[in-house]
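Note that one protein chain of the assembly has been removed; the remaining protein chains are unaltered in position.
And then chain A:
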């Protein structure tokens, strides 16, 4: 998942979108308008996806630590399956 200036096209790119960039950050929410004293860690992910015409769209989302651990586990499973193929 390298950042390239032009998304590498392959046979599937007419149908699905290409992942162009995957940025993440780890933050901790310390205060909000509903709760003045928080200690809430989260992972924020910013995905850049290019469709078949080359237009890049950005999608941001946040995950709690348990959600992120589940997310991570999915990728570990994918990697494990790839090993066996």
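Everything below uses one rule, namely that a residue touches a chain if its C-beta (ideal position, glycine included) is under 8 Å from a C-beta of that chain, and two chains touch if they have at least 3 such contacts; residues count from 1.
Throughout what follows, contacts and distances are computed from a predicted model.
> What is the missing chain called in its UniProt entry, if the choices are "Vacuolar protein-sorting-associated protein 36", "NOP14 protein", "COMMD2 isoform 1" or "AP-1 complex subunit gamma"?
Matching "Vacuolar protein-sorting-associated protein 36", "NOP14 protein", "COMMD2 isoform 1" or "AP-1 complex subunit gamma" to the record, the invisible chain is "COMMD2 isoform 1".
> In the complete complex, the non-displayed chain touches which residues of chain A?
22-34, 41, 60
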